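Would you mind keeping the following structure in view while I ask a few things?
Only one protein chain is missing; all other protein chains are in place.
We call the chains A, B and C, going by the order they appear; numbering starts again at 1 in every chain.
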Amino acid sequence: MILKKLLRKWATLFSILALFTNILALLMVFFYAPTEVQMGEVQKIFYYHVPCAIASYFMVFISFVFSIAFLVKKDEKYDIWAYAGAEVGLVFILCVLVSGPIWGKAAWGKWWVWEPRLTTFLIIFLIYFSYILVRIFGKQDTKTLKVASVFSIIGFLDVPLVNRAVYWWGSIVHPKSVSLEPQMKLTFFVSLLSVIILSLSFLFWRVSVDERVIDND
Amino acid sequence: MNFLKVIFFVFIKDIKDELRRKENILSSLFFQLLSLVLIHFAVDMTSIDLSKEGAGLMWLIIIFAGTIFMQNIFRKEEENGVFLALLLAPVDRAAIYLAKFFVSFIFLTILEVFLFFLSFFFFGAAVFDSPLQLLILAIGVNVGFSALGTLISSLLINQKGSSILYPLLLYPLLFPLFAAAAALTQSTLKSSLAFSDPWLRLIILFDIIFLAVSSMLFESAVEE
Amino acid sequence: MKEEILVECSHIEKFYGKKQALKGVDLKLFANKITFLMGENGAGKSTLCKILALLSKESNGKILYKRREIKGNLRDEYKKVLGYLSHQTFIYNHLTALENLNFFANLYGITNKKEKIEQVMSSFGLTEYKNQIAGTFSRGLQQRLSLARTLLNDPTVLLLDEPFAGLDPSALYNLAQILSELKTRERTILVVTHEIDDTVEIADNFIILKQGRKVFEDTFYSKENLKNTYFEFFGGVKQ
Partner (left out) sequence: MISHLLQSSSKDTSFYLFLAYILIGVIIFSYILSLFLKARDKKKE
């Protein structure tokens, strides 16, 4: 099993790093980044809305990779990572699904618009919420781990297809990413970095907290 | 044991069992009629216009009816633990999956033909304007639907809460397939089914990916 | 001549999450011998039996068939000569007895299918029930059909997990006789059970498992001797 001490070290390292970068990012978003001319201040939701989307794709990809490793190697330590990846991914998907409609309300006056990118994330949320349901239903028995891993794999492969279908189906297009001034680009880069680090700290922390990880005395 | 022969033997056994058991096929066929009547009262619908929302409605009924059938495709293997006997035999497990896939595929197509006839009879759906187009579209959809339906059904053998989990796991994955099916049904009435149509290519891509991936995953999914 | 070892497993371990069901078990099954694998419930008997039948993957350790490790295409070759029977009957309730046997004969690719089916059916008195739906059979009859199915591919390695569970005395005696006749012709039979009754007489040697570990292995002398050894480990009343 994975060495708990090593994990704890990584988790704390990334958490401290995440704390500082996120504070910096928030300061930059509210005080450094210029307000965008057409959309007004609400455009600043962009600095966390998009990074959260990227972080959830990243975490879900990690779950995909470790699910394959678990099925091939049949070693439970991979399953711990697959579960952690999907769970952390779900947290960031929720962030996207919260910040998206708020931005939509400001931009189009309606809480939910079935536009392509948000609808894609809604379906990804359904897929990975079902993944968590499989875990909840089956608790810890070995068959459930296999069911979850297989589902994580086909769920991940489904995402690009969902994406294509949604884009062709949808009529309203997502607000085109407006050309960013240099300060905006810098702010976006910092906030993206901070969110990725935050997701990694959650990942390591979630794995170290999994009951299957034994303390190496 | 030669791959194709195994598929054939398991397929024949399943068809014989399904026809003798009758519960799965009859309940899904009956469900379709039941849904049409329910929808008639729910939305006071007297005619189905396939070129508009009627198409989506039809595919929705097919999703639910197909679920009733495919959810129980491994029920006969759950009785007396026969699934273990299949794993014991010196056969390639992908062959077992593909046999079950063909059974789902055949019965799903029967369900669809029956539904198209029902909707024509009760709601005057313009099914016979381009029956061949619809059949080709149905076959395309059924391949993807059966591939995933059979895999998830095998995943949930002897699992607690499998009847609740089955639709929850299956439906989010089917979204691209049924979006394409609804869109194409509307367009097949006007113009013929062109291969260049992106929706059709999406269906074919969906089928290929999930048929291939499922038969690989079936092996590791069922091993203890 | 030294008895030939048909199946051997070395240092088999099996983990279920943190729980370890098997803690490094070594086992040898000799040709023409019946081995009894005994132990309390939860000792890991069924797990070990399933691993030998390739139904469950061992966490680590090796299984050898005729001294060659079972890997790759040897798996199919081993499965061809493997018979496994558990208290579950592995029967399709909606198919007739003949259809059940026919299906499994096809699956195992048995060449002289017709005669083979006739032969197993007659040896288990199933011929008259040939075209009846298996679901309507009594427990004893289903057990006989299940045994007939297991012997279709003439297995040289026969693994029986609690085969005597739920059988009435006459069926019990009947099954024990069949097994002792079967063990000739280069076959090895493993019987997993946790009861000590008259069926033990047919054993050639026996192994006792306790909490996933092999605690005793010996040839079988008498029921008394087995009972005393067994109770030594499980604290029953001594004879």
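The criterion applied here is as follows: a residue touches a chain if its C-beta (ideal position, glycine included) is under 8 Å from a C-beta of that chain, and two chains touch if they have at least 3 such contacts.
Note that the structure is predicted; figures quoted are calculated from it, not measured.
Put simply, the hidden chain is in touch with A once you look at the whole complex.
For the options A:48, A:66, A:83 or A:131, the residue in contact with the chain missing from this view is A:48.
Considering the whole complex, the residue from A:72, A:98 or A:136 that touches the absent chain is A:98. Residues of chain A in contact with the chain left out of this view: 26, 39-42, 44-45, 48-49, 52, 88, 91, 94-95, 98-99, 102-103, 105-106, 109, 111, 198, 202, 205-206, 208-209, 211.
The rule is simple: only the chains that are shown with their structure count from here on.
Here the chain at the heart of the shown protein, by mean C-alpha position, is B. Rounded to a whole number, the gap between the C-alpha centres of chain A and chain C is 50 angstrom. Chain B and chain C have Cα centroids separated by 39 Å.
Of all residues in chain B, those that touch two or more other chains are 223-224. Looking at chain A, one finds that residues 142 touch two or more other chains.
Within the complex formed with chain B, the residues of chain C that make contact are 50, 53-57, 75-77, 79-80, 82, 84, 86, 88-95, 99, 103-104, 106-109, 149. By the touch criterion given at the top, residues 15-18, 57 of chain C touch chain A in their complex. Chain A contributes residues 71-72, 123, 126-127, 130, 133-134, 137-138, 142-144, 146-147, 150-151, 153-155, 157-158, 161-162, 164-166, 168-169 to its touches with chain B in the complex.
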